[in-house]
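Handing you this structure, nothing more for now.
With one protein chain withheld, the remaining protein chains of the complex are depicted in position.
Up next, subunit A:
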Amino acid sequence: MATEFHNLQELRHSASLANKVFIQRDYSEGTTCKFQTKFPSELESRIERTLFEDTVKTLNNYYAEAEKIGGQSYLEGCLACATAYLIFLCMETRYEKVLKKIGKYIQEQNEKIYAPRGLLITDPIERGMRVIEISIYEDRGSSGSSSGSSSVSGSTAR
């Protein structure tokens, strides 16, 4: 039958890694961290387009918030400079705070949306903020690749 996993534990024990998809960076607005929202063809049978796009857009918003150059970043920069950047030894930067939020968000998305569909998102920071790596798992019990779209609708009922 199609891949259906109810939690990450089940994913780990009964699935084997089939493929990985890498969502590349979108440089159209410069060097700020932003990922392409183009839906990869490998995921077509695994997850709805809207869910995927929502995830990537939310991540992009988080990164935009972290890298925003405005009043708060100026204040942080000037204060840090005045203390010869020693303040960073005790204080967390705004970017680091947002990264923690991103980590939590990705874990939540994995648990609620991606793992039940046999997918797993890797936090971009573990890949040098270059790509969002999505691992596609196959059920070890099933032979061959997963069968079409029936898995997608069936697995979300919780």
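We take it that a residue touches a chain if its C-beta (ideal position, glycine included) is under 8 Å from a C-beta of that chain, and two chains touch if they have at least 3 such contacts; residues count from 1.
Heads up, the rule we're going with is that contacts and distances are computed from a predicted model.
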Since a chain is absent, check the UniProt entry for it and pick the matching name: "Palmitoyltransferase", "V-type proton ATPase subunit a", "AP-2 complex subunit alpha" or "AP complex subunit sigma". "Palmitoyltransferase"
Applying the definition given at the start, please give the residues of subunit A touching the unseen chain. 8, 12, 16-22, 25, 27-31, 66-69, 73-74, 76-78, 80-81, 84-86, 88, 93-96, 99-100, 103, 106-107, 110-111, 115, 120, 122-123, 125-131, 133, 135
